[in-house]
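Only one protein chain is missing from this complex, and each of the others stays in its spot.
So that you can tell them apart, the chains are marked A and B in the order they are listed, and the count of residues begins at 1 in each.
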Amino acid sequence: MTFLSLLVFSPLLGIVLLMFVRKTDAKMIQWLGTAATVPPLILALFAFIQSGRGFRLEQLDEARDWVRLTDLPFLTDTAYVIRYELGIDGLSLVFIVLTAVLATLAAVASMLVKTEKKGFFLWLLALEIGMLGVFAAANFVWFFLFLEVTLVAMFFLVGKWGGFERERAAYGYLLYNGLGSALLLVVIAVLIARTGTANFALLHEMLHNPVAQGQWIAPLTEEGRRWLLGGLLLAFAVKLPAVPLHRWLIRVHVEAPPPVVMLHAGVLLKIAAYGMIRFGVGLFPDEFRAFAGAIAVFGVINVLYGALLALRQRELKHVLAYSSVSHMGVVLIGLGALNEAGIQGAVFQSVAHGLISALSFLLVGVLAHRMGTTDINRLGGLAKAMPLFSGYLLTAALALLGLPGMAGFVGEFTSFLGLFQTKPALAAAGALGLIFAAVYSLKAILDITFGRACDRQEAVVGWRDPQVSAASLGELQGGVVDLQAKEAVPAFILVALIVAVGVYPQLLAAPLDAVVETMMNGLGG
Amino acid sequence: MTLSAYLALALILFCIGLYGALTKRNTVIVLICIELMLNAVNINFVAFAKYGAHPGVRGHVFALFAIAVAAAEAAVGLAALIAFYRSRKTVQVDEANSLKH
């Protein structure tokens, strides 16, 4: 079977074809770039539907020899063999579908990008390959390789197509995430050196099964395991990000072009959640228990800190950036609970926040394009001129504050449900974040859409987004255009998904059930 | 005489050579110090060949190889040095920096 390879590398075809398109042919680039994100989407949805019908995902596993590090006679055949291995389970599948959906929508939203479109799409597709690969990888080496692909692609996407401070944001991103990756690499290297394998399933077997302990190249002490888990968690805490490692996120949210933020907030942050669940809970369950309390505390800090700071911001992108910090805290809360509800909650919250932030930044992109600014102080009363847009923005705000019936509620509810079973007092403190969430999201969105209509000329004077190029500034002179069909379609799809997950969460719970149960068994019930 | 006495001698020789190679600025002295280190290695070879776990002739062979290579190296090194001296009128190591900038 080469299904997974096809799924992961199919955007490559788009990259190759894009090479032959003339740089100036913006229409063709947009069309081709968007089309290139469709094959993974189709394949991912196909796998999702098939698995819902009882297809066993293990059948998709694939492996090929890749690198043989040594050939020492006293080692077994499998030791120090790094193979090209892909494989998915319910957990990865959920994230893969999320990635594929958001990548297509981000590609559609990229029509607002006007400069150097060809390069933009090349990097965007590379980013998609990286993200899909991260979730499809079945061993540490390939996980890391794909992770680094996303890092590089993001660096260029932010650094070249971002706002005025794009370079600073890009270097901040690279520095923080590079350090995180370095730490991750150390952990991976130690694990491989000790066990001789990088394969998740094999590692899992060797870490848990006492019989398999004999195959260790060199044993690992209890303390050593704890250090490894600590390093792993710290590496992912940078990428999540956990307070106080969040500064890079704020800059990236503000400076990166909105379609890129859709993917960044929507998927890249979730890699950290995925990593913590897959490697933290999956490989080191006993040690994770020792960290659970601290993780929950950090989660609550994240929730409150992000929400309180979001209260003060007067720039819509800042509000959304801090709200991302706050929402990722909920993921930590779910993980810190360390029970079925909590872990499912963490995944739900990841998916929910992915969809919601994609919707928000889709709309932010439109807003920046139409009004030339996302400064809340300069905006107001948009519901008059742009009723459809305002409706969607309000929907996004409601989703953001965790309104029941939308995905955000399911994530928050399940995570808190988990933590209330283990640490009720802490959970109650975290629940205060729900109030602040309502305050900051309504304050920001109502100030933009409700109230007295703003003076458009005044608003435009403050434009600061280089992507709003001279051409669109010319458009600004005319009347304000409401959400157009090509922008409304992705927004509608996102809202539909948010509501679908919110109303019937079983949609996501079903594929996760088996995975979470296995992890719970690892935790010893 | 035990093995450690030979190894100690080799160690002392090697350290003197290393010190000289890293600190002296006169290229001739640096070359001489490198010869010292090579000879320290040769002593080790021979000592191990006589007193090591598997005594035999292999150590001597390697020592001879090392001497041959060292001779060649000294020849090339000195030739390069003389060429350098002709053009720059100096043999100081730190003045050989025209390729650096």
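The working rule: contacts are C-beta pairs under 8 Å (C-beta built on N, C-alpha and C of every residue); 3 or more make two chains touch, one makes a residue touch a chain.
Heads up, the rule we're going with is that contacts and distances are computed from a predicted model.
**Student:** Look at the options "ABC transporter permease", "Cytochrome c oxidase subunit 1", "Thiolase domain-containing protein" or "NADH-quinone oxidoreductase subunit L" and return the one that UniProt uses as the protein name of the missing chain.
**Tutor:** Its UniProt record gives the name "NADH-quinone oxidoreductase subunit L".
**Student:** Where the complex has a chain not shown, which of A:P39, A:G119, A:G293 or A:G381 is the residue touching it?
**Tutor:** Considering the complete complex, A:G381 is the one touching the chain left out.
**Student:** If I consider the whole complex, including the chain that's not displayed, which of A:L45, A:V152 or A:L308 touches that chain?
**Tutor:** Candidates A:L45, A:V152 or A:L308; residue touching the omitted chain: A:L308.
**Student:** Given that one chain is not shown, which residue among A:L442, A:V480 or A:A500 touches it?
**Tutor:** Answering carefully, the residue with contact to the hidden chain is A:L442.
**Student:** Where the complex has a chain not shown, which of A:L45, A:L145 or A:V190 is the residue touching it?
**Tutor:** Only one of A:L45, A:L145 or A:V190 touches the chain omitted from view, namely A:V190.
**Student:** Could you pull out which residues of chain B are in touch with the chain that's been left out?
**Tutor:** Its contact residues with the unshown chain are 18, 21-23, 30, 93-94, 97, 100.
**Student:** Going by the touch rule given at the top, which residues of chain A touch the chain that is not shown?
**Tutor:** Chain A touches the missing chain through residues 172, 175-176, 190, 218, 220-221, 223-224, 227-228, 243-244, 246-248, 305, 308-309, 311-312, 339-341, 344, 381, 383-384, 398, 401, 403-405, 409-410, 413-414, 416-417, 420-421, 424, 427-428, 431-432, 434-436, 438-439, 442-443, 446, 449-453, 504-506, 509-510, 513, 516-517, 520.
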